[in-house]
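Complex shown without one protein chain; remaining protein chains in place.
Right, subunit A next:
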Amino acid sequence: MNIRNTLTALLIGLSSLTLNAESHAQPRYIQGKTLQGDHVNTQGKVTYLKFWATWCRYCIEEMPHLNRIYNNRSPRLEVLSINIGLNQSEDLVKRFLDNNQYQIATLFDSDSSITRRFDVIGTPTHILLDEQGNEIYRTALMDEALQTALSTYLAKELSHD
């Protein structure tokens, strides 16, 4: 009985170690093709990610501001929006971006792999990563701390928007 319990405990321990090792081994950068048709690779770049969906009212409210950030970013900052893909389609998201003339580079997370890799369980979620892919800041709504952190990578007229 004791041996069985010990083996069970060992197995559980090993499986949890494996899970942890997997989650830590996940790269904290993103490679892929945007809905605009461009290849992106955030490795080695300070990166601002926004996770969103068209059914999320808070997300939609923030989009004009996000688009301004995208259009005024410095070359040192990668700005990427990630549509989480739940109850969404590529065509729907493209139509939304086109209808509103948003230029923001957007990835469609067709299988939730990016959303899960960044442990996103809410929309919107804003994440700022340093060059090594370490998370500097995370927030649900676009708050002042995020805007301050981003301001060094933006044109002056937007840094206090």
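Rule of thumb we're sticking to: contacts are C-beta pairs under 8 Å (C-beta built on N, C-alpha and C of every residue); 3 or more make two chains touch, one makes a residue touch a chain; residues count from 1.
Here is the rule we go by: contacts and distances are computed from a predicted model.
Have a look at "NADH-quinone oxidoreductase subunit C", "ABC-2 type transport system ATP-binding protein", "Peptide ABC transporter permease" or "Thioredoxin domain-containing protein" and point out the UniProt protein name belonging to the hidden chain.
In UniProt, the chain that is not shown appears as "Thioredoxin domain-containing protein".
Using the document's definition of touch, tell me which of A:92, A:105 or A:149 contacts the absent chain.
Only one listed residue reaches the unshown chain, and that is A:92.
Need a quick check: the contact residues on subunit A for the chain that isn't drawn.
Subunit A touches the missing chain through residues 54-58, 60-62, 64-65, 84-89, 92, 95-96, 99-100, 110-112, 115-116, 119, 121-124, 139-144.
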